[in-house]
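Note that one protein chain of the assembly has been removed; the remaining protein chains are unaltered in position.
Chains here go by letter, A and B, matching the order in which they are written, and residues are numbered from 1 within each.
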Amino acid sequence: MSRIQALADAYRQGHRLVSDEVSARLSTIQTQDPTIKAFLSVQSDLAMAQANDLDHRFQKGDPMPLLAGIPIGIKDNIHINGRPTTCASKMLATYTAPYDASVSRHLLSQDAILIGKTNMDEFAMGSSTEHSAFQTTRNPRDVTRVPGGSSGGSAAAVAADMVVAALGSDTGGSIRQPAAFCGIVGLKPTYGRVSRYGLVAFASSLDQIGPLTHTVEDAAILLDAISGFDPLDSTASTHPPTTCYHHLQPDIQGMTIGVPHELLGETIDPAVKASVITALDQLAAHGARWESFSMPVLNAAVSTYYIIAPAEASSNLARFDGVRYGYRHPNCRTVKDMITNSRGHGLGDEVKRRIIIGTYVLSSGYYDAYYNQAQQVRRAITQSFHTAFQRYDLIVTPTAPSTAFELGSHHRDPLGMYLADIATIPVNMAGLPAISIPCNPDPSGLPIGLQLIAPAFEEQRLLNAALLHQTLSMATHTPKETL
Amino acid sequence: MVLTPHELQHIAQLAHLSLSPDEINTYLPQIESILSHMNDLQQVDVPSQGASDGLPSAILRDDEPLAHPDFSPQSQAPQWEGGFVVPRLS
Partner (left out) sequence: MVSPVIGIEIHAQLKTITKLFCGCLTQFGDTPNTHVCPVCTGAPGALPVLNKQAVVYAIMAGLALNGRIQPISVFARKNYFYPDLPKGYQISQYDRPIVLGGWIDIPVQDGVKRIGITRIHIEEDAGKLLHQGSDTIAGSSHSIVDLNRASTPLIEIVTEPDIRSATEARWVVERIRETLVHLGICDGNMEEGSLRADINVSIRDSDTSPFGTRCEIKNVNSFRSIERAIQIEISRQEALLAKGEAIIQQTRHYDEASQTTRALRDKEESHDYRYFPDPDLCPLVLDSHWIDTIKTGLPEQAPHRRDRYKQAGLSDFEIDVLLADPTACHYLDAVAEMGIPHPIAAKWIVGDLNAQLKNSGHTFASSPVTPAHLAELLTAIISGTLSGKLGKSVLSTCFETGESPQQLIAKTGQTQVSDEATLAPLVHRICGQHPDVVAKVKAGKNGAIQFLMGQIMKETKGRANPDMVKGLLDAHLHQA
């Protein structure tokens, strides 16, 4: 059941005012966010003004887009003209977006209400949202635990019902893993499906914007709203916007599912494994067939990612030099001092570590051994998926090896944190679409995510299968509806 | 494979990142462990595939002006005198 659709119907039938809806959400934010800390900024006046205007138009009986009046959160690395874009970094603490991201433009033109900007790991580098320079977001399911990252703020905002849906960005799992940790749905579209114009770049060949929602239907609605060719992004595909919601139906009939056993091995928590297998068996009882197979190249995926992503990031973040915008360190005598100190003081530890790694692997003498080799392995990963999809209609894995871990538990161990991205990273490497949907939680009630992966541009197949699982699933812990 | 503090400083210089002695001490072992983990990449068999096989081609834009009347380079400049002010070069 689509929450967006339910709300949209209520607006049209006069059962609910937009201003009341927005008011209620702002109230939830006011009471809960001091604990959860999902939002970095909230534009409440703007939201209420927009809500009042929409109420007039609904009253008049004007035809309205489906997203009209739907409260949505936007990750703080996606521009909305005139509002803060901090990327959770001191470097951009006072930065105002000078233009709309293409996705924001789409949502605004469909009268969605963009309530505020959500917290994240600084410059999207991290898997827990603990690397935000400003605040640490908590998992609404258990506030001693992380919401996941880097789109932790968006995931928490949706899970805590501060918004109906949110946009995040996913480079190595940053939409899917927080969705899994918070017990909601997270979709990473095919690379090129959604324009990156206005998304502050982390790793250009891997980044994609996608929705975080409570239901598969809502993810489909948002994908349809934000996807499509954009002349401002050379890497955006020429496909027109998707029409997934219109064609959505629960369907797994006759599908063969492949499960790479490298992603169901000893590094995966037993509870996670059990939940995933239960879900697979359930799908098998309803028309699908699943089997395990080997994708040995997956063992090199983390290394490949942690060479390519930092390399691109080291270059993408070079523009943060204190010259034209952002933090400028005071009292520097020379340009070099000014640039070096602005970056040194404006950027956080995790960001600096990755820039250093990225600079290292691109530097002369190391380019061939690291960067070039990583690109070759990446091609091997893509090829491996391609071969697998000749046999399987979908590939399914756990989204993450564990449930949400405790705040501060990975503090001294960046490598350990990196290794936990093993299931999500290969998807970005190959540019494929993937969705994380909740399956049975662990015995203590912590959410577990099931990841479905489809061939490029097969989001319809992906969403249909996900919808079937959702329909069957008894694992969805639906918080009280706020309607 | 060992990364010396000197090498780390050199990379930080290339990347124009000022690092305090504390940061060097903290980052060094972390980065070393990450880099040595990556050595497993050398073992992977890679297909001999042409780099440009099946790649989409560049999008080309017509040579037409696109104005940005609302864009103000001045508005976020840390220091401005008709242009972005920066300290002396050396």
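As a convention for this text, a residue touches a chain if its C-beta (ideal position, glycine included) is under 8 Å from a C-beta of that chain, and two chains touch if they have at least 3 such contacts.
Nothing here was measured: the structure is a model prediction, and the numbers come from that model.
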| item | value |
| --- | --- |
| Identified contact with the non-displayed chain, of A:A8, A:M120 or A:V200 | A:V200 |
| Residues of subunit A in contact with the chain not shown | 77-79, 85, 87, 92, 95, 97-99, 101, 196-201, 203-205, 231-235, 311-312, 314-315, 317-321, 323-325, 335-336, 339, 359, 362-364, 367, 371 |
| For subunit B, the residues touching the chain missing from this view | 10, 13-14, 16, 52, 55-68, 71, 73-74, 81-90 |
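What we mean here is this: only the chains that are shown with their structure count from here on.
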| item | value |
| --- | --- |
| Touching residues (chain side subunit A, partner subunit B) in the complex | 81, 95-96, 98-99, 231, 234, 237, 297, 299-300, 302-304, 306-307, 314, 318, 321-326, 328, 332-341, 343-345, 347, 349, 352-353, 355-357, 359-360, 363, 369-370, 373-374, 376-377, 379-380, 383, 414-415, 418 |
| Of all residues in subunit B, those that touch subunit A in their complex | 3, 8, 11-20, 23, 26-27, 30-31, 33-35, 37-38, 40-47, 49, 56, 58-59, 61, 68, 70-73, 75-79, 84, 86-90 |
